[in-house]
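All protein chains but one are shown at their positions in the complex.
Naming follows writing order (A and B), and every chain is counted from residue 1.
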Amino acid sequence: MKKFQTIGLWYDAWRRLKNDKVAMISLFIVIVFTLLAIYGELVYQYHNALDLTPNYQKTNLEIAYTSPSMDHLMGTDGLGRDVMGRLVQGVRIAYKVGIITSLIAIPIGVFLGCLAGYYGGKIDDFIVWFYSTVASMPGLLFILAIAMIFKGQGLLGIYLGIGLTTWVGLCRLIRGEVLKHKELTYVQSAKVLGISSSKIMFKHILPNIFHIIIVTFTLRFPAAVGTEVIMSYLGIGVQNQPSWGLMIESARMRLWQGMWWEMTFVTIALFLLVLSFNLLGDSLRDALDPKLND
Amino acid sequence: MSIEPLLDVKNLKVYFNSDDKPIKAVDDVSFFVRKGEIVSLVGESGSGKSISALSVTKLAPQSAKYLGGEIVYDNVDLFKLSGNSLRKIRGNNIGYIFQEPMTSFNPVLTIKDQIQEAIFMHNKKKIINVDYLLSKVQLPSRIKNSYPHEMSGGQLQRCMIAMALACSPKLLIADEPTTALDVTVQKEILTLLNILKKTEELSILLITHNFGVVSEIADRVYVMQNGKIVESGKTKEILYFPKNDYTKKLISAVPRM
Partner (left out) sequence: MVPTVLGVIFLTFILFNIVPNDLAAISLGKNVTPEMLERFDEMRGLNLPLFFGKKASTRAMNDQNFSKEIYDWRGDDITYNFDERFISVNFKNNFNPLLFKLNESYKYEWTGIARGNGVIAGNEFNSKNWINFKIISNSNDSEVFFGNIDFKKIKIRKIINNPFNSQLFFYFKQLSNADFGYSESFKQPVTKLLSDGIWPSLSLTIPIFFIGLFVSIFLSLVCALFRNKFIDRFFVILSVALMSINYVVYIVAGQYLLGFKMNIFPVWGYESLSYLFLPVLIGVISGLGSNIRFYRTIMLDEMYKDYVRTAYSKGASKFRVLFKHILKNASIPIITNVVIAIPFLYTGSLLLENFFGIPGLGYLGINAILSADIDVVRALVLIGSLLFVLSNLLTDICYALVDPRVKLR
């Protein structure tokens, strides 16, 4: 069965992307952050396995609140811990949140969207009703409520809160695309040939809407990171690990006393991560969209 | 019919930028329209006929680059004009009607509003009788309070003609005015244009891909292909004695009843 969307689409997209300077810079920054996250994970696992205290957790009140120096490029925080090390761990946590929440939200959105678009009728009615209901929930508050119910179970509340509420947009998109594709000839001919519905959906239609999933992931990732920062800033969720939200919270008061480094570096890192993913996602969307604007 | 052309376009070049090479939409094209004449630019999609017509008052899409040429209208080279001066010509001296009457009107304003706007642009004090304009295109005056979506394609196209003629321009540029209409309505519109040519002393530059339309009302015709003019002449001559192969193909493509 010939795929409607050939490798050509991806090749064209890559060509367009290559020419987009902003996209290339964003991609570079994203790669840098990804490498940092992987490095952070390795450091964490290493120390975890050997039951050692990693550098970024070592407290040393004597050198607390020192400004950036050769030893500590980003200075130390209130407990004398190295800010840069904690920053890198923050990248790792951000990535964990972004990836796991996407692993929850994306399958739900895609699955329900496919079902709704393909089968139509009562199944579609039910799914539309369901996601309309979820979409009516007041965003952040609902996420916090879910996290509250799962209080004390660590990051689970955050993952579920963000994951279970952010799939609606993707579901709508996928449903729309499946509806469109359902009427196209390649699907009709597959049906005539007697290929089963689920096979049509997952082997034929899905590859043709895969680009939507990629773009959605790239744009949802920074949103999830941002939400987690808010949550840990408020004191919900990650408490014993150096999430950026926590770091900002502890750095806040110190800022007023003249110690600027922890706050500055963390906010810059957060900004760069979110910005680069946003820009990359936008460029990807433009590159993959066959209908180009003027 | 005087010999002096009303509109004289010489060596017009309009290109579009794209990823690899610029697209030569209008590639060194020259044509003219005399007073009281109906001249047609005919060709298939992509031949450059629409862009040529739109470029007369630089109405082509924003990504078009006007690279060269002369567009002499009433002793003024429009090509050299810009912004404000060009706006004074549009609607006032040169009127336009377009292919899709349904989308060419603003859906949230009444017909009356939009026709009045045509005058308002150029002469704020002149009170126009919208009813009179509508009667010229054989429409009842009560439709002036309607919204575009409440009317048929044919009615709307007549409104567009009325709107284009509001300031009594000497030249009407019609970009595929009948393509989106039903066949019976097409004939009505073409007949109307012919009548208006006489009653309003109007010259018309008619863009179309259909030689049938050309043979109905055009005095002269230019055949375009890939941005260039491949043949031109009086309609009857071209129809019966086409010299260019492409012209022959276009003529033979018109379904015979």
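Going forward, a contact is a pair of C-beta atoms (placed from the backbone, for glycine too) under 8 Å apart; a residue touches a chain by one contact, two chains touch by 3 or more.
From a predicted model like this one, the values you see are computed outputs, not experimental measurements.
Peer 1: Could you list, sorted by label, every displayed chain in contact with the chain left out?
Peer 2: Displayed chains contacted by the hidden chain, ordered by label: A, B.
Peer 1: Kindly state which of the options A:Leu61, A:Leu103 or A:Ile149 is in contact with the chain not pictured.
Peer 2: A:Ile149
Peer 1: Counting contacts across the full complex, list the positions on chain B that touch the omitted chain.
Peer 2: Given the touch definition above, chain B has residues 57, 59, 62, 84, 87-92, 95-96, 98, 100, 103-109, 117-118, 121-122, 147, 149, 160, 163-164 touching the missing chain.
Peer 1: In the whole complex, what residues of chain A lie against the chain that is missing from view?
Peer 2: Considering the whole complex, chain A reaches the absent chain at 129-130, 132-138, 140-142, 144-149, 151, 222, 226, 229-230, 233-236, 245, 248, 252, 255-256, 263, 267, 270-271, 274-275, 278-279, 282, 293-294.
By our rule, only the chains that are shown with their structure count from here on.
Peer 1: How many angstrom between the C-alpha centroids of chain B and chain A?
Peer 2: Spacing between the chain centres: roughly 52 Å.
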